[in-house]
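For this depiction, one protein chain was excluded, whereas all remaining protein chains were kept in their positions.
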Amino acid sequence: MMYSFRNDYSEGAHPRVLQALTDTNLEQTDGYGTDPRCLAAADLVRQLCQAPEADVHFLVGGTQTNLVVIESVLKPFEAVIAAGTGHVNVHETGAIEATGHKVCAVPAPDGKLTPALIESVALGHTGEHMVFPRLVYISNTTEVGTVYSREELAALHGCCRERDLFLYLDGARLGSSLAAGDLTLPDLVRLTDAFTIGGTKNGLLFGEALLFAQARPDFRWYMKRRGAMLAKGRLLGVQFQALLEDGLLLETARHANALALRLRDGIAALGYPFWVDSPSNQQFPILPNDVMESLLAMGYRFEAQHSPDQGHTCVRLVTSWATPEQAVEDFLWDLSLSSGAGKETL
Amino acid sequence: MMYSFRNDYSEGAHPRVLQALTDTNLEQTDGYGTDPRCLAAADLVRQLCQAPEADVHFLVGGTQTNLVVIESVLKPFEAVIAAGTGHVNVHETGAIEATGHKVCAVPAPDGKLTPALIESVALGHTGEHMVFPRLVYISNTTEVGTVYSREELAALHGCCRERDLFLYLDGARLGSSLAAGDLTLPDLVRLTDAFTIGGTKNGLLFGEALLFAQARPDFRWYMKRRGAMLAKGRLLGVQFQALLEDGLLLETARHANALALRLRDGIAALGYPFWVDSPSNQQFPILPNDVMESLLAMGYRFEAQHSPDQGHTCVRLVTSWATPEQAVEDFLWDLSLSSGAGKETL
Amino acid sequence: MMYSFRNDYSEGAHPRVLQALTDTNLEQTDGYGTDPRCLAAADLVRQLCQAPEADVHFLVGGTQTNLVVIESVLKPFEAVIAAGTGHVNVHETGAIEATGHKVCAVPAPDGKLTPALIESVALGHTGEHMVFPRLVYISNTTEVGTVYSREELAALHGCCRERDLFLYLDGARLGSSLAAGDLTLPDLVRLTDAFTIGGTKNGLLFGEALLFAQARPDFRWYMKRRGAMLAKGRLLGVQFQALLEDGLLLETARHANALALRLRDGIAALGYPFWVDSPSNQQFPILPNDVMESLLAMGYRFEAQHSPDQGHTCVRLVTSWATPEQAVEDFLWDLSLSSGAGKETL
Partner (left out) sequence: MMYSFRNDYSEGAHPRVLQALTDTNLEQTDGYGTDPRCLAAADLVRQLCQAPEADVHFLVGGTQTNLVVIESVLKPFEAVIAAGTGHVNVHETGAIEATGHKVCAVPAPDGKLTPALIESVALGHTGEHMVFPRLVYISNTTEVGTVYSREELAALHGCCRERDLFLYLDGARLGSSLAAGDLTLPDLVRLTDAFTIGGTKNGLLFGEALLFAQARPDFRWYMKRRGAMLAKGRLLGVQFQALLEDGLLLETARHANALALRLRDGIAALGYPFWVDSPSNQQFPILPNDVMESLLAMGYRFEAQHSPDQGHTCVRLVTSWATPEQAVEDFLWDLSLSSGAGKETL
């Protein structure tokens, strides 16, 4: 079987994470995240973020985290501003609307919001016959692999402060964004109201660490009400300790990014264009359909994203902590072969 | 540290489950439960249940499962009938109401519904100015440790058929109930419309297997919308394979029950009464407060359930696959010492 | 056709209310309650209540008002405490749960909550695995016709202050309660956090005036989101002006109560017992089934409430501003005839 570039959650856990789960397996702890492992992991998050006052929680999945955060921040009639490509707008089966909140989506070609885009939504909503946009949702990396710079995030933060908007950053792929850009964890505390450190796509079995810059004393009620508390909550604490205590988060993210850039460079060298210029672990080359089919026939796995025209498909290639270098080299080699073959058949 | 009888989810996973996770860790699979491990585990459930047509899903937690099942079965104006002690009525922070459905609770001293109790609720609801009770929620074992017999479940099933009610059995502690009573998995398919096989309290890291007797083709939409799909879904498949493929479910449940009955007999021999007569892995002795305090002071951990009078407390003792026999013997020994001490201080 | 004692909303509007609607029919005003008629009616409410700072809104119906108020006051995980007979618990098809909130119902034989009942619910809810009871719902008159005294309401108010509970009084039949008891409008401002002055059952075509003791600047967003703003909102203002500007509220309520007490005394004189001792416009006599059937056969209309035993039915008789004295006298006469006849057939 060839390697699957389909996602960054195709394997289990990074060996150090699995080892930590094994080592602590028979410890007895209380449930639902009140255990010493979760407390220690939360302390670790605060320490790395230089945010001693921050409120830290651990949840199992990303959609779950997004919906609980948004529901806990907004009044019923308030709404979310998100890029059209935003995960909460497209890929969560209406999970936000299921909590009663409208998502006001605005087209953003590179997946990134700007102060101008935010203002266009805010200004279009006036008075009690419309929803009140109140939370800005961004993801970093974005759904199309792009990354916010510190300057860009600072601009969003300024815009949100001015308009009293809550800025929430979905960090499902935060590791990759930190490794690819100039933002740091302390920057995120300073420039957002809440953000997540995604574990699922960074070598954990599962898990999102959530940080609120300010205390939210009733957040656990919101979690429980949506079924978002894990009985053996300590599994989250143990895993995030392993991810954060000696740099595994960035180490794995750098590995994934490096292989993604190797893919990018190799594909570009073959003359293929990209949908978007991504510095992170998701790459979106546009391939002739016969080349794509040839790779699939060899056993490679990846997602077809969309069709820019009848003869081409934009595909998504994702790398992770688990991707072997050889898999990337093999893919590039096979792509170059397919490309040659493809050209001959034209 | 003395042993904690606080819950059956105090430890991690049964070693065979952990081994299975380790063995399959680097397999690459698709996400969200569409992988070969989940498919195989679902086949295994159907086979053990002798239900080739059943619809099987895997979810992470119990509250999550309850809310998604109930939302997927009911029309918006329909309601749940549950015992007053029912988990959905008391311990889920209004998770069912959060999906818009009323829980019509009826007092049931031993935690078990009966046809008469169901009818009392159904008859009290007439016409469009009231909710329409449509789903009957039971748990087995119940929240107070009791167990439905085959005859009792058949009576509920008959009542539900007659009144066109959907019968849903929450099997968070199904293993313990199967080991303690006369019901089998095929009985459950025949006598309910849906039930769960709880993994969290039976040696898995987490996980509930959910079986609908009849196909529900859009159930995955309901799951995703509530954040109830696990990205690395195969973790559920792998664990349930380990739990079900060579009898681990019943093996662990029998162990837990046996130790619970040993506790029960030992405590009874010391002359203490019980709140309810439980044949399963939860026991509810009523202890003098000084005896209870003495055990807590030694380091034992358990929940205080309620206070039948000023001098006594009903405590909950829970055993599991992980409970060592020695821990039970130690507890009984220390209880007998405390009891003696307690009596002297009177 | 004999008179219907089925409800106090069987007719249209009191003639003075209808006249006001006719007189203002061709005025042009803005919509949705921002017009001069609503502003003037709100001022009138504040003046009568001696509450210059109060926030006043007008809504069409009672269920609608209850659900919008409760949703606007509670956080998602917070719950309502209500008597088992409370309208929000029984007769609103789960409208409160439809906004995501649990109703914690407590049996209250005479339909009235007490501090002890409220505390029993509050104390039973501890921690994040349960809902957080935060709003106390009472109705005055209650659903069984009883009325809170000033002393009783003051005790509830004290209990709610102590426990930081929001006290909401549903005044669908407030007029009748004011006419029957010792409470005044200014008392209600002082002793509750919000209450309604029901118009539908007091001679308006429809309408509830809602008063919050303190400003709730975003309440109109909550209203609109639930479809609870009337386009021609001035219809509510015009009607409440008519009801409140020269004492029509109490005048009609006194008429209804007086006729209800005449019914009560006449029925008692015939030897029939009552389910509950009601001083207001709803009376609940318990009649032999043959007597009840005889009245129905004559064409009288009323609701059968419940059956205390096989031979008797508790019926509900309701009077209103529209009930003619003669209708009451006729009913009593026919009841006495039926009773005689009934006794002869025994």
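All chains are identified by letter, namely A, B and C, in their written order; residue positions are counted from 1 within each chain.
To be clear about the criterion, a residue touches a chain if its C-beta (ideal position, glycine included) is under 8 Å from a C-beta of that chain, and two chains touch if they have at least 3 such contacts.
Remember, it's a predicted structure, so these values are computed and weren't measured experimentally.
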#### Entry: Option touching the unshown chain, where A:M2, A:V90, A:A154 or A:V276 are the choices
A:V90
## Note on the structure
Answer key for C:Y3, C:F77 or C:F284 versus the chain not shown reads C:Y3
### Summary
Among listed residues A:V17, A:L117 or A:V131, the absent chain is touched only by A:V131
### Message
Using the document's definition of touch, tell me which of C:P76, C:G94, C:G266 or C:P285 contacts the absent chain.
### Response
C:G94
### Task
Identify the residue among C:S72, C:N89, C:N140 or C:T200 that touches the chain left out of the display.
C:T200
### Message
What does the interface between subunit B and the hidden chain look like in terms of residue numbers?
### Response
32, 71-72, 75-77, 100, 128-129, 131-132, 218, 220-225
### Task
Can you list, in ascending order, the subunit C residues touching the missing chain?
1, 3-4, 6-7, 9-13, 15, 18, 21-22, 24-31, 60-68, 92-95, 98, 200-201, 205-206, 221, 224-232, 235, 301, 322
### Residues of subunit A in contact with the chain not shown
76-77, 79, 90-94, 97-98, 100-103, 128-131
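Here is the rule we go by: only the chains that are shown with their structure count from here on.
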### Message
On a C-alpha centroid basis, what's the spacing between subunit B and subunit C, in Å?
### Response
43
### Query
Taking each chain's centre as the mean position of its Cα atoms, how many Å separate subunit A from subunit B?
34
### Query
In subunit A, what residues contact two or more other chains?
221, 224-225
